[in-house]
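Incomplete set of chains, arranged as in the complex.
In this document, chain identifiers A and B correspond to the written order of the chains, with residue numbering beginning at 1 in each.
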Amino acid sequence: MRPSSSPSDAPAGGAGNGLFDGILARGAVASAADDRAWLQAMLDVEAALAATLADLGKVPAQHAATIASACRADRFDMAALSAAAAASANPVVPLVRALRAAAGRPAADSVHAGATSQDIMDSAAMLVAYRALGPLLADLDGAARAAAALAAVHRDTPLAGRTLLQQAVPVTLGLKAAGWLTALDRSVDLLAELRDRRLAVQLGGAAGTLAGFGDDGPAVLAGLAGRLGLAEPVLPWHTDRTRIGELAGTLGVAAGAVAKAARDVTLLAQTEVAEVAEGTPGGSSAMPHKRNPVAAVSALACAAQAPGLVATLLAAMPQEHERGAGGWQAEWRPLRELLVTVGSAAAWLRDCLAHLRVDARAMRANLDRTGGLLLAERVSAALVPALGRAGAAEVVAEASQVAASTGRPVRQVLAAQPQVAAVLSDTDLDRLLDPTTYLGSAPRLVDRALAAHRSRLAAR
Amino acid sequence: MRPSSSPSDAPAGGAGNGLFDGILARGAVASAADDRAWLQAMLDVEAALAATLADLGKVPAQHAATIASACRADRFDMAALSAAAAASANPVVPLVRALRAAAGRPAADSVHAGATSQDIMDSAAMLVAYRALGPLLADLDGAARAAAALAAVHRDTPLAGRTLLQQAVPVTLGLKAAGWLTALDRSVDLLAELRDRRLAVQLGGAAGTLAGFGDDGPAVLAGLAGRLGLAEPVLPWHTDRTRIGELAGTLGVAAGAVAKAARDVTLLAQTEVAEVAEGTPGGSSAMPHKRNPVAAVSALACAAQAPGLVATLLAAMPQEHERGAGGWQAEWRPLRELLVTVGSAAAWLRDCLAHLRVDARAMRANLDRTGGLLLAERVSAALVPALGRAGAAEVVAEASQVAASTGRPVRQVLAAQPQVAAVLSDTDLDRLLDPTTYLGSAPRLVDRALAAHRSRLAAR
């Protein structure tokens, strides 16, 4: 088992106990979005509705209290609700029946008053999302902090920059980690903003007119939002699914940010590169020597499931008239899966980055492997004044090709070129081909990213 | 609860008990693809591997027998396996450990011999798919038979054909149902073919060379395929994911075929159209009068989740070298979800079509609602000899517009047109504007579809 004291490693309940959940539903999001969490959220909405109606004098306060005490998920039979839900294509109909039975007369008459099934489901979905975003943001933020620590420590540690998987010019590990950081921070900011401002209560009654509340519709809407700690929407949003779409798209972006860093780790950890290793690499059922970067691999596996789920949720947006005939019901599972898979990806990445082992010697050895080829751009630039930009590029490209095909060091090939020798001395070449002095603004860019990271924290 | 004696209504175990599963995981596929089913399939593969090795004299037969008797899913702790799976990013590593413990020395040494984790997972995935396709095909086929029955009974029942949701020309309900039938039959054929020929055993050992079996690799591969009842592949397919992609794409097509029929039902059942109703329409938590077409709506909700899952599985295909670093692990959940959601969609549609109530009078009333406007094409064709095709279309379009905007019957408007009156008598117009005599080849096309349906059944 992976050693860690991070909150994301707390035992997950519910959905987290499935066969694949150790890998695909890591962290605390799974239990915050499992069946029990949904059911409790639905009950929380019913309880808050009754309480709001009591606040407004529309139902007796005693009813609301009775209902509230009945609204405990463990008192309901999940399998029976699930089976009964089939008759109406939504689980609220049997839940209301069961809740009325649990509350007993006369409080039963104050259950679900004025509401429609979708009011309860949508408000519950928002509560579930709100609650799931807590651990999800904690893990994303934890990953960001781990990236920030790597950026700070390795601000100046050189390694080969690689484009199209070929060595390009030197960079620093700090710059690479700063890139991860910036993307993760952005995802955190977007999701936190969404959580605080766009997760709104749903209440419209049968078709969005709040007709069941007489003249008090807007007051009930505002009161319910306040009681649930969700935003108050301008309108009931039964078939305005922009909230769901925004949440989906933003979770998709977060998945991409996580996967980018995880992909880099898997590539840096390759046997032939070996510049990083995970803190607790994984074993194999067949190969005793394997040291697999399982946290990064699992983060990739989780994140890879996001884009399809996002597409499903976006495609479900055009829902008919006042309640969708299929599109709405199609949201429930993908929304939950998306929260869980992105949460899991974040938990894995946090673990991966927090315990990442960096081998700066291997980085340097890989930088030297091509004998300076990846400084070609720099030599070329030094030749521009004499040869023109195109001419310089041509001369260096030719030398690079000779070096690559013959195995001779590029320094030697260049020194043998009369056009080069006329301009650059041996000392010049040595200086130009030193990777540690061609890091450009990498360290300063790291500082910018860290400053931006800190100013976000300060602003909270 | 929905009355039905179809096998798909048997109580579902495992995945089928979740809060949304009554709606989103209907039928028997859910339990055929739930965690327990996966675990049992993995154990079945381990047992079959040991037995195959015993067949070939590579391990003692007694070991194989001991292992077989240990391979019962209910003897393993799912939550513990799930948690331990995190350490190696796959659940086979802890399962093999637990199975060895369960088998005890010396049989433990014959557990998982020569295999790699992916051999077990992939073969288990194929077994799960094979087993899940049983009820899935039964429900798809049940839906097809229900469509065939509707096509036969309503071969000649006229209703308005509608294009772009506007009445176009008359069709028959039989022709509409024949279209559903043809698409469902095709999905059944494709999936049955895939099941029988493309679901292949996986066995390659650590990197696909079968090196752990010495010279007997191909013999073990063939033996294992035979024991599991799966196809024998030409090669181990650890990173040739065409099978998964084909299965995904074909399930996606089946989802589309189901959703097409379900969409038509929701449209025909609209309050303002009212040409069909479900056998047991669903209620509402707020509106006592509602008669919702819940089976069709639920079928749509399930089917809508397929395209995104297909995209996820296709996007995961380009897996690295001899085992994917993320792509492989990303398949498990979407593959299961896809089987379940398409199975659920099929179960709902079967139920929907098997109990569909058809109101032929409403169909006729809707045909007459526009006073013959939807025979405009026919009148136009009758005028072509005299007015040319463009001229005829123009005259009829103008008459249609006058009829639509003034509310006058189009027959009267046409009769008042001198260009029309010169060619068509009142009797001609009456005949041309009778929708029941402009059904073209609809009945014969129904016969073709039913004949094709029957010849498939005969060929099985």
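Keep in mind that, in the parts below, contacts are C-beta pairs under 8 Å (C-beta built on N, C-alpha and C of every residue); 3 or more make two chains touch, one makes a residue touch a chain.
Since this is a predicted model, take the numbers as computed values, not measurements.
Q: Shown here are 2 copies; how many are in the complete complex?
A: Altogether, the complex is made of 4 copies.
Convention: only the chains that are shown with their structure count from here on.
Q: What residues of subunit B sit close enough to touch subunit A in their complex?
A: 1-2, 11, 16-24, 26, 35, 38-39, 78-79, 81-93, 96, 112, 115-117, 120, 205-206, 212, 259, 262-263, 266, 280, 282-287, 292-294, 296-305, 307-312, 315-316, 325-330, 332-334, 337, 341
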